[in-house]
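Every protein chain except one is present and positioned as in the full complex.
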Amino acid sequence: MSNRLINWFKYASPQSFYPLAGRMIPWFWGLAAIAFAVGLYIGFFVAPTDFQQGEGYRIIFIHVPASWMSMFIYCVMAFWAGLGLALNTRLSSMMAQALAPTGALMAFLSLWTGAFWGKPMWGTWWVWDARLTSELILFFLYLGFIALTSAIDEPRRADKAGAILALVGVFNVPIIYFSVQWWNTLHQGASVSLTRAPSMAMTMLLGMLVMAFAFWMYSIAVALMRVRAIILEREAHTDWVKQLPEVQGAR
Amino acid sequence: MQWESPAAFFAMGGYALYVWGSFGMAAVAMIVEPLLVGRRRRDILRRLRRERLAEELDEKP
Partner (left out) sequence: MNALLSVIRRDLLLALRRKGDALTVLFFFVIVTSLFPLGIGPEANLLRKIAPGILWVAALLATMLGLGRLFAPDHADGTLEQMALSPSPFGLLVMGKIIAHWLTTGMPLVALAPFLGLLFDLPADALFLLTLTLLIGTPLLSLIGAIGAALTLGLRGGGVLLSLLVLPLYVPALIFGAGAVEAQIVGLDASGHLSLLAALLALAVFFAPWAATVALRIALE
């Protein structure tokens, strides 16, 4: 038991995490590639045409996974940032900063695909629907986190300030979602329910889940890549970075 | 198989703009992001290598 505990702390240092992340990245890319191939195949060739929405419904194969990921990454980011604040571990704060741009990208993709889904289904690019509006505010929260951490030059202060913002944000997300929902039911004007027919074909659900898995693997892979770059930037002055083969090697 | 011809596949039952607009944006974003991260890594590595060379030159008489 104690052995395992020591192991975990060993990987909590940037120096030992850097090569570990490097070994893991190809695996996650591989899994992402396989899952994307399978998910797209199911989404385009196995899942039947929706009898109400025609072929347009196939957008949900990226819309729903992107929305899930955008919300999930925010929670993970707040978790790592909070851990970095509480335990003063540098690596977890770096992890939080590596996740933020990917999360923002997912929120953006969710909004973009939501608009492209809304145009044929609702006849308009944008509807002030509760989910779309909350997603937009989530996107703003990501931008705020990125802007704050990049405006502070001193890395440790950036970590801690970002952690507070992320924690305040993560407690606010449910409140914001609830308030937007409330606001939306008050103004019935444009409300069109996003809920699909209850009998969603099995293959559609399967395709969505496989695509969600692919988005997961992609996010992990790209976040690990970014955290490696952040480690190099932050630890540039240390000896272990100077000894790395990629620094020592060919010029 | 769902599609009678490649043309039918690309037409997406009249939803081509919306389906390919969404999937296209997702594909572009998910290709560009790793490329940007890769460039960030190359930039920092180039800086580190240059610093190492500078140190080596300092040490030599």
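To keep things simple, chains are lettered A and B as they appear, and every chain counts its residues starting from 1.
Note that contacts are C-beta pairs under 8 Å (C-beta built on N, C-alpha and C of every residue); 3 or more make two chains touch, one makes a residue touch a chain.
Predicted model only: the values in this text are computed from it and were never measured.
Asker: For the chain that is not shown, enumerate the shown chains it touches in the whole assembly.
Answerer: A
Asker: Which residue from A:Ile25, A:Leu148 or A:Ala236 sits in contact with the chain not drawn here?
Answerer: A:Leu148
Asker: Of the residues A:Gly43, A:Pro101, A:Gly169 or A:Gly207, I need the one that contacts the missing chain.
Answerer: Residue touching the absent chain, from the options given: A:Gly169.
Asker: Can you name the residues of chain A that touch the chain not displayed here?
Answerer: Counting only chain A, the missing chain is touched by 137, 140-141, 143-144, 147-148, 151-152, 156-157, 160-161, 164-165, 167-169, 171-172, 175-176, 178-180, 182-183, 186.
FYI, only the chains that are shown with their structure count from here on.
Asker: Based only on mean CA positions, could you tell me how far chain A sits from chain B in angstrom?
Answerer: Each chain reduced to its C-alpha mean, chain A and chain B end up 17 Å apart.
Asker: So in the complex, which bits of chain A are touching chain B?
Answerer: 44-46, 48-49, 54-56, 58-59, 62-63, 66, 101-102, 105, 108-109, 112-113, 116-117, 119-120, 218, 221-222, 225-226, 228-229, 232-233, 236, 241-242, 244, 246-248, 251
Asker: Residue numbers of chain B touching chain A in their complex, please.
Answerer: 1-3, 9, 12-15, 17-19, 21-23, 25-26, 29-30, 33-34, 37-38, 40-41, 44-45, 47-49, 51-53
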